[in-house]
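Structure below; questions to follow.
A single protein chain has been omitted; all remaining protein chains appear in their positions.
Chains: A, B and C, in written order; residue numbering restarts at 1 for each.
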Amino acid sequence: MTTGQTHLFIPGPTNIPEDVRQAMNVPMQDMRAPDFGDLTKPLFTGLKRVFRTETGRIFMYPSSGTGAWEAAITNTLNEGDKVLMSRFGQFSHLWVDMAERLGLDVQVFDCEWGTGVPVEKYAAALAADKAHAIKAVFATQNETATGVGSDIPGIRAALDAASHPAMLFVDGVSSIGSVDFRMDEWGVDLAVAGSQKGFMLPAGLSMLGVSLRALEVSKSSTMRRCYFDFVDMMKLNDDGYFPYTPPTQLFHGLKVSLERLETEGLSNVFARHYRLAEGVRRAIGAWDGCRLCATGPKWHSDTVSAIVVPEEIDARDVLRIGYEKYRASFGSGLSKVMGKVFRIGHLGDLNEGMCLTALAIAEMALVDAGAKIELGSGVAAAQDWYRTSSATALKVAAE
Amino acid sequence: MTTGQTHLFIPGPTNIPEDVRQAMNVPMQDMRAPDFGDLTKPLFTGLKRVFRTETGRIFMYPSSGTGAWEAAITNTLNEGDKVLMSRFGQFSHLWVDMAERLGLDVQVFDCEWGTGVPVEKYAAALAADKAHAIKAVFATQNETATGVGSDIPGIRAALDAASHPAMLFVDGVSSIGSVDFRMDEWGVDLAVAGSQKGFMLPAGLSMLGVSLRALEVSKSSTMRRCYFDFVDMMKLNDDGYFPYTPPTQLFHGLKVSLERLETEGLSNVFARHYRLAEGVRRAIGAWDGCRLCATGPKWHSDTVSAIVVPEEIDARDVLRIGYEKYRASFGSGLSKVMGKVFRIGHLGDLNEGMCLTALAIAEMALVDAGAKIELGSGVAAAQDWYRTSSATALKVAAE
Amino acid sequence: MTTGQTHLFIPGPTNIPEDVRQAMNVPMQDMRAPDFGDLTKPLFTGLKRVFRTETGRIFMYPSSGTGAWEAAITNTLNEGDKVLMSRFGQFSHLWVDMAERLGLDVQVFDCEWGTGVPVEKYAAALAADKAHAIKAVFATQNETATGVGSDIPGIRAALDAASHPAMLFVDGVSSIGSVDFRMDEWGVDLAVAGSQKGFMLPAGLSMLGVSLRALEVSKSSTMRRCYFDFVDMMKLNDDGYFPYTPPTQLFHGLKVSLERLETEGLSNVFARHYRLAEGVRRAIGAWDGCRLCATGPKWHSDTVSAIVVPEEIDARDVLRIGYEKYRASFGSGLSKVMGKVFRIGHLGDLNEGMCLTALAIAEMALVDAGAKIELGSGVAAAQDWYRTSSATALKVAAE
Partner (left out) sequence: MTTGQTHLFIPGPTNIPEDVRQAMNVPMQDMRAPDFGDLTKPLFTGLKRVFRTETGRIFMYPSSGTGAWEAAITNTLNEGDKVLMSRFGQFSHLWVDMAERLGLDVQVFDCEWGTGVPVEKYAAALAADKAHAIKAVFATQNETATGVGSDIPGIRAALDAASHPAMLFVDGVSSIGSVDFRMDEWGVDLAVAGSQKGFMLPAGLSMLGVSLRALEVSKSSTMRRCYFDFVDMMKLNDDGYFPYTPPTQLFHGLKVSLERLETEGLSNVFARHYRLAEGVRRAIGAWDGCRLCATGPKWHSDTVSAIVVPEEIDARDVLRIGYEKYRASFGSGLSKVMGKVFRIGHLGDLNEGMCLTALAIAEMALVDAGAKIELGSGVAAAQDWYRTSSATALKVAAE
């Protein structure tokens, strides 16, 4: 029999704050009631503030984030459309796979796992595409499998430099609400998010930000779609209704999680994610033989760290021991990096103590699995950082 | 300020039993944990028992029931395929609409709202289709908008009589788990259900039963799909995993709701739905000037009753008064029957007292809206039935 | 297996509003934390508003209401003290029993069950007590066993008329927060309440209002006490702390239930209780052979109605049938009125639909038990009242 709390350090679903959890414990209600919009309409408005869009539109689907990926593609592109994508981890890989299966003509840049979107290559391809055959450019802002963040403003700059009209698609599932994202300022046309990451909710709700331009483009898209169709949603969303039964329970939770993000302030949320992540990175730096999968600081992700374990051990042992012996869930190494990597998710509702728990357990599991790291070494490095780093100073930097 | 409980009598989402509600109040967990299948695999097995299929396969999607409609079509049919459908209410209408938008060649039988699937017409069309151009026959087992049940075994008989190989699609969203449904025995190939009806859960999870034959057929289906693709699911479901983050919270609830259905016994569940529904129907029969939308006993639905109000009043007033003055949610009249009909949902976790609450409030709202019915008349008719009818006797009949 | 919600119509514990229920679903916390008073201090203030005392003091004990009865006596009286009490139901009886067991010299007026505090007899006894031997006068404002309300201002008038210094003790367990109570204006010295009635919480917290005078008197009380001692509480309560671990969970619920009472407004709360109660009384009036236990309108309780069943039937059958066949809990007939009476609690978080549920089920159970009442008759009487009575008009009357 297990005792004590489960220590959840996967990069989503994340830990649910108590007030969000309370808020979801509701009886059912009529999704066609005259006042249903009192619940739902502020959610659209609140999400616009988090996505940082004033002119765009938010869609909420009863689906995982994968559904919003599909919604983005099927509503705005056509079969055979040429698109630019890059692949450097399991989630960027899966989006490529979806795009191909949905009939797009995908030009893929395969990059080293541990790096992110190759902005220069995108720039070159865009500059070369005088005919504007490329209809869209895709970017995974945060590759959850490798703990790598990418430079979205850089991609916008490349588009602008080439005066290229391609739409910009961003997978922000594990970034929006946790690290800086600015839909309007960065000219993002389709931005995908999910409930179970920075929004601190269970899975089951995806959010999609769509620019005015993409909404216009969608009118001429001929892909077959129904469940994810923008038009059905738009007909009803303005009054707060949905074309099918929405997950009301999650709406009640989202109401509170949006309030939390607003109360803390987005820039404080981002600063906190940086500060907590940095503690984890310092701990990893103190572990002999371990290193981040992200190949350099420019790729550091503030929401998840992927740790390459020493060659002589198997990361799956770390995961198994963590789970079975210490009741902790870390993220596994997916696909190419299976056995080489384990991940610590550090996003959503988190504080110093929780990060130290993750590190203390990870150290025991690493040693149990055969790593030669010193117990307490990473914890001490993180403690030192958490003790002395200033949340205020960081806040300024993060803005 | 409102006080006291909200009285929820819409045909879904239905009232959640306390133990199901408790079960969903969980912290998040790792959907890739080695023992995650301990939670999910029994759900597939339990759903097979409820769908009454031994050879078929169950899919669970993070989506509303509409998503499972789409999954059924896009995985097994091809653009241009000829299908038979019938339309006699808002939900059968929407399914037709989806089929057309997804590119099927739909032969629609439009029937009077208040009747159901025209089995004879289907039989004739099938018999005439010697070339077997018809690839699938669609039936809405329970039209939620009009409170009409249809004869699924009759459709199977028609297919068999014509020795026709068309697949049989059934929308069982508001029937499966509440009234008799037998996937294998009736030769149903694709059966759609949703979490928020007979399964007594919040919306957000759809279930799809797929026959072996349909799985075979799906291999040659070429429709573009990704989120709802069978193959991605099948690769992982056997071990209890999913291709994207599933709604774990609902799985915990489903575990308990399946236990409830098993403990009560499906035939008892069906008998209870009949008995409670019959009380509501007797009450409606006692209301001067009101009648069921269902045009005869063969169309009676045991999960929802649509009530045609006297011509001189507007059903929207009944709904509004019920909601604002008496804190009760009834189902509205959708589309064609707007203003003429209001609905009482009587499915899921329900008992006599709850039905009487619905009737007592409906009577007040009807009188407030101008109807000339006698207060207490319907309640008395239902009380008399509930007092004297035997659950045991009915159980036998229902089997 | 039971299905559907349990219909709870006992006069406490009452139905918990959803927001109160949510609020209690909390992890544990440190009751010695520096900010613990942020939670608890507003509770004392809020309770003062509900008790309508500005100068008095509130105590909260982890105990049932019985504990607060004991706290009231042991902190302010001495063994052998003469007190006036009256007995006309199980709860007034139990308070007499306690007073006697704690060593008071109790002069009891035994009154017909169905009547309340005999103000004239109290007046006479007080007038005759020139020596002021009587130290305290006890009154049960609402006798929960018989559904009888008493005239507390009348008792105050009797004390004043006799210029008698005796303290006034009031059991307000099933009245405070539901019907009019004014501690300061009525000169109440010790007022007892409990969490599980008008405060819409689980049992486990008692509240005691104590006047300045009673606090002064308590300094010379020599009864042995420790758990319920005022002094231990007072030392810590001003800073929001308690001399032993308090029931924090209930504090979180109380916070919300106080907010509810304030938002609705106490006079509206009282008007609502009157209006809902009156519907129940009209229903009872329509039931052939049944009558209220309260012998006249002056004794009517707005929080609970005790119904005397026809002589030829046993009220215990009504209760048993209601519980087993219809999943409803009514209040039983206690002690002297066992078998003759069943009770409908109508206090706390309630609305019209809930009262009609109680009445509809009671009618079925009465008929099942052999009563000759007409099904629907009481429901119709109550419906008519609920449809046509004006909450606004009543509000004025109640002030």
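We take it that a residue touches a chain if its C-beta (ideal position, glycine included) is under 8 Å from a C-beta of that chain, and two chains touch if they have at least 3 such contacts.
Keep in mind that what you see is a predicted model, and the values were worked out from it rather than measured.
**Student:** Have a look at C:G103, C:P153, C:G265 or C:G285 and name the one touching the chain we're not showing.
**Tutor:** For the chain that is not drawn, the touching residue is C:G103.
**Student:** Which residue from C:K41, C:R291 or C:R320 sits in contact with the chain not drawn here?
**Tutor:** In the complete complex, the chain left out is touched by residue C:R320.
**Student:** Among A:A328, A:I344 or A:A371, which residue is in contact with the omitted chain in the full complex?
**Tutor:** Considering the complete complex, A:A328 is the one touching the chain left out.
**Student:** List every residue of chain C that touches the chain not included in the displayed model.
**Tutor:** Interface residues of chain C facing the absent chain: 5-6, 8, 10, 12-16, 21, 24-25, 27-34, 62-67, 69-70, 74, 79, 97-98, 101-103, 194, 196, 202-205, 223-229, 243-250, 320, 323-324, 329, 332.
**Student:** Where does chain A touch the missing chain, residue by residue?
**Tutor:** Where chain A meets the chain not shown: residues 1-5, 7, 15, 17-18, 25, 260, 263-264, 272, 326-328, 349-354, 356-357, 360-361, 363-364, 367-368, 374-377, 379-380, 383-384, 386-387.
**Student:** Considering the entire assembly, which residues of chain B contact the chain that has been omitted?
**Tutor:** 18, 21-23, 25-27
As a working rule, only the chains that are shown with their structure count from here on.
**Student:** Roughly how big is the turn, in degrees to the nearest 5, that lines up chain A with chain C by CA atoms?
**Tutor:** In short, 180 degrees.
**Student:** Can you work out the whole-Å distance between the CA centroids of chain B and chain C?
**Tutor:** 45
**Student:** Centroid of chain A to centroid of chain B, CA atoms only: how many Å?
**Tutor:** The computed centroid separation for chain A versus chain B comes out at 35 Å.
**Student:** What residues in chain A touch two or more of the other chains?
**Tutor:** If we look for residues of chain A contacting two or more partner chains, we find 21, 25, 27.
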